[in-house]
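With one protein chain removed, the remaining protein chains of the complex are shown where they sit.
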Amino acid sequence: MPAVLQAVLTVLHPLNLFLIGTGVTAGIAVGALPGLTATMAIALLVPFTFGMNVVHALVLLGGIYCGAIYGGSYAAILINTPGTPAAIATTFDGFALARKGHAYRAIVVATIASAVGGLVGVFFLLFLSPPLARASLRFGPPEFFWLTVFGLTIIATISPKSTVKGLIGGAIGLLIGTIGISPIEGNVRFAFRTVALQNGITLIPALIGLFCVPEILDMIASRHHRETAIPYRSQRHMLRRVWRLMARKPMLLLRSSVIGTIIGIVPGAGANIAGMVSYNEAVRVSRQPEKFGEGSIDGITAAEASNNAGVAGSLVPLLTLGIPGAPPAAVLLGALLLKGMRPGAELFTVHAPITYTFMFSLVIANIALLPLGLMLGKAASKVVTGLPITLLAPLVFFLSVIGSFAIQNNIADVYVMLALGLVGYVGRRVGLQPGPIVLGLILGSMCEQGLVQSILMGRAAGTPLAIFFTRPISIILIGLTVVSAFWPMLARMRQRRTPAIAAAHTHPIVEEKRDA
Amino acid sequence: MSRKKTVWRLGVALLVILAIAGQTALFAAGAGEERAYPSRAINYVIPFDAGGQSDITAQYQRAGLERAFGVDVVIRHQPGAGGALAWADLARSRADGYTIAGNNIPHIIIQPLVRENAGYATEDLRPVYLFQTTPIGLAVAANSPHNTLADLIEYARANPGRVTVSGSGTHSGHHLAILQLEYLSDADFTYIPATGAAPSVTNFLGGHTEAILANSDDLVQHQQAMKILAIGTTERFHALSDVPTFMEQGYDFTAGIDRGVTVAKDTPEDVVRAIERAFDTVSRDPEFVAEMEALGFEMHQIGADEYAAYIERKQREIITVLTELGEL
Partner (left out) sequence: MRNNRLVALTLIAFGLFAWLESQRYGALSRLFPQVVALALVVLSLVLLAQTFTARARRAEAVRREGRAEAEKPDLRSVGLSVLIMIAWTLLLEPLGFWTASLLAFALLVVTLRTRDQDAAAVWKTVLAGVVLMTAFVLVFRITLRVPLPTGLFW
C-alpha cells in the first residue's frame, strides 16, 4: 500500500502533471492529423526520453498514447478519416453528425466517452491485471481464428444499405491482406516480383488511402456547392447538454468501455477493432438500429469509449507478461526495456513505485482529456469548418503523403496510399464503402494466421478439424458469431411482430435532420 | 491587421530563404573536395520496428557511436519483409558509408535463398562489425513430462509430428534451428510459426504448443514457467548457466540471431575501417557490455574480415540444411 500511496503523490508532483498535460496535448495533435498515428508518435518520441528519468519518460509516453487514440476521433469526425486506426468506427456517426453542422457536438460526445472509457480501462489495469493477463493467454490460434470470424460479422452492421456489397468489400480487404509473405510457408504472394509488395500492404497507408483520398476528391467534386467541407453551427452549453443526453444511457458507456478493455487485452487484437466490436454491439442492443450511421450520439459513444478503454487494456498483458496488446504498446515495451525495466513480476515488486506511478498517471491523463480535449476540439472544429476547400483539400492530401511516408520511412507506402485512394474513390461511387474493406484488411492476417496455425496444431494432434470446435472459448465465439450473423434477420422478425412496442420505446439520441 | 500580415509574409519569406540557403550550403560542402569520413550525420538504419531488440541495441549504441565518429548518428526504422526492404534499399544506396544498417543472421542469408526476388543478394552487403548474438534455446512447459532434450527427441522420434514447437516465423532463426535439430536428430517436429517473438511466446505460455524455440531474453524472462532443455551457444550462456548447450548434448550446431552492422558492398575500404573502429570502441565499453548482458544478449567484438568469413561459413551450413530437408 505505501507504494501505491507514494505513486499517487508522485503523479501529483507539478512536473509530472505538466508532462502528462504535454503528452496528452501532443498526442491529441498527432492523433488528430490524418496519417500520424499513436504508434508513430511514441516511436518518434522515445529517443527524446532517452536522457529522462524513467518516471518522467513513462508518464509522458502514457499521456501521448491516451491523447493520440482520443485525438484520432477529430479527423474521423471532421474529415471522415480515422486519425488512427482505432477511430474507424467513429467515422460512421461522427462524420454524419458533423455534416449536419454539429461537429463540435460530436467532439464533445467523443471527449466524454473517451475519458470515461479510459478511466474504466485504467480501473481494470490497476486492480485486475494479473488474472486478466492469465486469461488472455487462453487465446490460442483457434480462438484467434474465431475471434476474427466474429469480427467479420460486423460488416453486416456497418453496411446497412447493401449487405452483399459490404461482404464484397470485406472479401476485397481480406484479399489485399494476403499480399506479401505468407505466414507459414514463406511464399511471396501477389507481389509480382516487386520488392515493395513483398512486405504486403501496410495498414496505415491503406487506411489513409481508402478513407481520406475519396473524401478529398469528394470535397473537390462538390466545392462549388459548399464553401467549407462541413457547415458550422454555434452551440452553447454543449458540455452540459451532451452530458445530460449521455448520462441517460450509463449502460452503453459502461458496456462499451468493458468491451474495449477486453478486446484491448487480447494480444494482437488491440484497440484497432475494439471500437468496431463495441459499435456493433451498440447497434445490436439498440431499439432503433436504423438511426446508427446517421449521426447517432450512441454510435460515437460506443466507438470512443471502447477505443480509449483499449489503451489501458493493451497495457495489461504488456506490464504483467511483457506481451504488447497493440502496436503502440509494443513501442512502449521498447521504452521500458531501454529504462532497464523488464515487464513481469519484477515490475510489481522491485519497480512497484514506478509501475503504479505510471498507472496512476493514466488516470490523470484521462481526466486531463476532458478540459484539453474540449479546448483543442473546439479549435479543430473551427479550423476545419473555417478553411475553404481549396486550402483544406490539398493540405489534407499533403498530410496523407507525409504520414504514409513516415510510418515506415518508405516511399512505396505513399504510392500504395494513392493507389488505394483511387480504388476507394471508385469503390465509393459504386457503393463499396471503405469500412468493410479496412476491417477485412485488419482481420485478414490475424484470421489466416489463426487458421493455418490451428490446422498445423490439429494435424499434430491427429484430429485436424476437432481443434476448431472443441475448445471452450472457441465455442463461445462460434455462438457469438452465429448470433451476430443472423441478428439482422432476427431483429427484422422481431420488429415485424411488435412494431407498436418498438416505436413506443425510447429513441436513440439522434440529432434531428434540420438540414433536410 | 495588415501590419500583422506583412510581418507574417516577411517571416515566411525569411524561412524559405533560410531553408534554401542552408540546403545550398550543404550542397556546396558535399560538392567540394573529398573530406575525411565522416563529415556529416550518419544514418543508422534499423530494418525492424521500434521497440524491438535491434532497436534497443542501437539506441544504447548511439551516444558511444556519436562520440567515436564525432558526428550525429541518426537512427531510423525501416521495417518490412523481415528486414528485406531496408537491405534492398541499402544495396541500392550510395556506397559512401553515410547509410549503415543493422544486419541480422540468418535473415540476410536465408531471404535471398528462398524468395524469388528478395531485392538484394547476401553479397550486396558488406559486413562491417558483429557485436551481438541473441542465443536461441529450446524449452518445454514447467509441467511437461519431458525433462531433457534426449527425452523430448526420443518422444518425437516415436511420435513423428506430434510435438508442436512454437517459433517466431517462417525462414527465421527459430525456423532454421528446428530444421537443424530435425536434420541432426532424425526426429520430426511440427513447427508452428508466429508473426514475431512475442506472439510465439504467447502461444507457448498459453499451452497451445508443447515446446518453444525462443530468444535468450524471453527465456530469461519466463524461466519460471518453463524447463529450458538446450541453448544454441558454443559454451554455456552466462544468464542461464545451468542450461546445457545443443553441442554438449551431441547436436553439433549453434542457434541464434547474430546482429551486426553492414554497408553497401562498394563502400571504400578506409570508410569501412572507420566504421569498424567506431563500433569496436563502443563494443569494448565495459558499461555498454554490462547493460547488454543484463538484457540477455551475448556480446561480441568481431571485425569486418572475421565477420565476412563467419557469414560465408553460415551460408554454406544453411544451404546444406535447407537442401537436405527439401526446403530449397
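We call the chains A and B, going by the order they appear; numbering starts again at 1 in every chain.
We adopt the following convention: a contact is a pair of C-beta atoms (placed from the backbone, for glycine too) under 8 Å apart; a residue touches a chain by one contact, two chains touch by 3 or more.
The model shown is predicted, which means the values in this text are computed figures rather than measured ones.
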Contacting the left-out chain in the complete assembly, out of A:Gln6, A:Thr22, A:Gln288 or A:Asn409: A:Asn409
Absent-chain contact - pick from A:Leu174, A:Ile259 or A:Leu347: A:Leu174
Among A:Ala352, A:Leu418, A:Ala461 or A:Ala491, the residue in touch with the chain that has been omitted: A:Leu418
Which of A:Glu143, A:Glu304 or A:Glu448 contacts the chain that the document leaves out: A:Glu448
Residue of A:Val401, A:Leu420, A:Ala460 or A:Leu477 touching the missing chain in the full complex: A:Val401
Interface residues of chain B (partner: the chain not displayed): 8-9, 12, 15-16, 19-20, 23, 43, 74, 76
Hidden partner chain, residues of chain A it touches: 44, 47, 164-165, 167-168, 171-172, 174-175, 178, 182, 184-187, 189-190, 213, 216-218, 220-225, 388-391, 393-395, 397-399, 401-402, 405-406, 409, 411, 414-415, 418, 421-422, 425, 430-432, 444, 447-448, 451-452, 455-456
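As a convention for this text, only the chains that are shown with their structure count from here on.
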Interfacial residue positions of chain A with respect to chain B in the complex: 42-43, 46-47, 50, 137-141, 180-186, 188, 191, 193-196, 198-199, 202, 267-268, 317, 321-324, 330-335, 337-338, 340, 342-344, 408-410, 412, 445, 449, 453, 456-457, 459-462
Contact set on chain B toward chain A in their complex: 49-52, 55-56, 59-60, 75-82, 84-85, 88, 114-119, 161-164, 169-171, 190-195, 198-199, 201-203, 205-209, 221-222, 291, 294-295
